[in-house]
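This structure is in structure tokens; I'll ask about it shortly.
Just one protein chain is left out here, and the rest sit where they should.
Per-chain residue numbering starts at 1, and chain names A and B are given in the order in which the chains are listed.
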Amino acid sequence: MRIAALLLRRGLTFALVVVASSLVFGALLWFAPGSKLGSAEGASFVGWFGDFWVGVFTGDLGRSYRGYPVSQMVWRGAGTSMPLIGAGLLLSLASGLGLALAAGPRMRGLSRVLRGAVHALSLCPVFLLGYLALVIFAVPPEGAGQALAAVAILAIGDGMLSDVVLGIDAELAALRKRDFVQSARLRGTPLWRHYVPHLALPLAQIAASRMAWLIGGVLVLEMVLGIQGIGLIGYKAADSADFALLVAITVFVTAVVAGSSLLVDVLRVLVDPRVRKDRRAAGRP
Amino acid sequence: MTALLQVDGLVVEVTDPGTGAATRVLHGCNFTLQRGEIVALVGESGSGKTIMMRSLLGITDAWPGVTAGQARVWPEGGGPTDLFARRARRRALPGLRGGWAGYVFQHPFEALDPFQTVGRQIGDSVRVAHPGLGKAGVQAKVVQWLTAVALPDPEGVASLHPHELSGGMAQRVAIAVALATEPELLIADEPTTGLDWSVRREVLDLLVRLQREQGLTLLLITHDFAVVRHIADRVLVLFRGRLVEDGPRSAFFEPGPGRHPYSVELQERVRALDAGHAPPAIRAEAPVDRGCPYGHRCRSRTEESAARCAADEPALVALDAQHRVACHLLEQP
Partner (left out) sequence: MSPRRSWPWFGLVVLGALLLVRIVALFVHVDAGAATDAPLLGPSWGHPFGTDQLGRDVALRMIESTEAFVLPGLLAVVVTLLVGVPMGAGIGFWPGRRLSAAGRFGLTILGAWPRLVLVVVVVAIFTASVSDPAAWAPLRLYLLGFLIALTFVPQLAQELAERVLSFQREQFVEAARAHGLSDRRILGRHILWANCRELILRQCCLVFAAFLLVETSLSYLGDYGVPPPRPSWGNILSDVRSQVIHVRSLLRPDSFAPGDVLAGIGRAIDEGAALALIAPTLAIVLSIAGLLALARDLGRRANR
């Protein structure tokens, strides 16, 4: 019962943030000079707002400036970009975890070099990495090679891998000190049973906090490499003042970012029993 | 009695967080634990009791940790095993099975994984002692252990998570977790701190009973002399990283050849606290370069011994077969 209440509350917060952002962005774009949103006869902001949200649920968000159906374009763009983001995230987390766990005494020298390389590469902006990939490696204009390069760049650039590695290092260091981990080491019981649940949440937290930058990175990368994803579509929409499409895209992106932190809360409910069962056994000695 | 653990010249260093320099916290301790005995390790806070045992077992995050000394274990059916061999690799030492030693931590809620049920954690220990046991067998043993630590409704408790337990229950569970690997040595680190008075006695009695039933060696870290009097066979006294006395209980509580002045001071402090008087505050003490480290607090110093106490650090000397003391005043002239 308590879980349901918790999840409901988080879900409502999520809905609130998304709706509020659609209000803010919609208003910004509606009242911006040069906007074609408000140009139709008798159109009002409130009317448009209502139509927009009805459209979100019916799948019909009207047409863009050039006549294409908005919802279709958003969907197509998302279908290209979201897998890239997801794969980049997974690659980043896995690499960070691998690097942190492999820090045994024998690997110290290699680990130092790898970490140095990671931090050096990671501080490069995504556009720079994409650019260098094009120049040095001649990344093909489409296909698996391009996707692979994009995923790797997203996983590393704009400080992503750096943040992940630092975060995991800190969590692991703190975890290693805890008495129940020391107890497991002494007893010879499997350590991963303690590491995995206790690392899952911090990892998810890192991922959610980087989501906004990841989306920014995807936007830039799509432009550099020429990938037809939601970033490129959004940029073109902004360029051609196609605000109907732009609103849909910004609301979608907001939903993704807010949704990722919602997912972290859901994960917390699943993993941490203290959230689920907050009752203390009454006074038994 | 046969020896279980023999420690010689144990030196432990930690890194001072402020300066980054290595500071010695244990200065060459020697002692032996016999099978089946109950030993109390006493000393004021900061004397090094916890770090000594945790460094021996390799479960401390102090760096650099053990820098000198030897520790040998004689496990059941095996020859002496060097505890410090291959510590860096963190693998099971040859000749020593995992879980040969158990540790009951000071804070039970930290010692238990908050994300796992009680049954799971005890079950993990059981599986160390009985590797081939099936699910039903493990569950049965879990219930057995929960009953052994006197918890009512053992099946119910097994499905609870640590945050659902009271302090006393949690400590009992922690004891069960430590004992379920069927260790030969159990170290209990101030197991009753933070528990209600009424519960303390029960937990201690439980430890003693289990020790007798399982026939294991129990080392109890405590600063409570009442506890020492009640259950210890032997007492080790630690003062600022040095073992200053090692003797049978009788030497402490009955008149005899003599006790280290620090042991006397400790007992008096505890008696004063129990009676409700505040003992005099201990001023901050600087490390001592030469002479007896206890010298500046020693009230038993005489004119003759003053010079010696100031110049030489006393070594642990045997007063009789069972009793060793590090004090110039008690040495045979």
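The rule we apply is simple: a contact is a pair of C-beta atoms (placed from the backbone, for glycine too) under 8 Å apart; a residue touches a chain by one contact, two chains touch by 3 or more.
The structure presented is a predicted model; accordingly, all values stated were derived computationally and were not measured.
Residue A:C124 is the one among A:C124, A:L175, A:A200 or A:V269 that touches the chain not shown. From the options A:V56, A:L97 or A:A238, the residue with contact to the unseen chain in the full assembly is A:A238. Residue positions on chain A in contact with the hidden chain: 13, 17, 21, 24-25, 28-29, 32-35, 120, 123-128, 131-132, 134-136, 138, 158-159, 162, 173, 212-213, 215-216, 219-220, 223-224, 235, 238-239, 241, 246, 250, 253-254, 257-258, 261, in rising order.
Definition applied: only the chains that are shown with their structure count from here on.
Per-chain CA centroids place chain A at a distance of 49 Å from chain B.
Interface residues of chain B facing chain A in the complex, by the touch rule stated above, are 54, 57-61, 88-90, 92, 97-99, 101-103, 105, 107, 110-116, 124-125, 127-128, 152, 160-161, 163-166, 168-169, 177-178, 181, 196, 198-199, 202.
Of all residues in chain A, only 105, 176-180, 182-190, 193-194, 197-198, 271-274, 277-281, 283-285 touch chain B in the complex they form.
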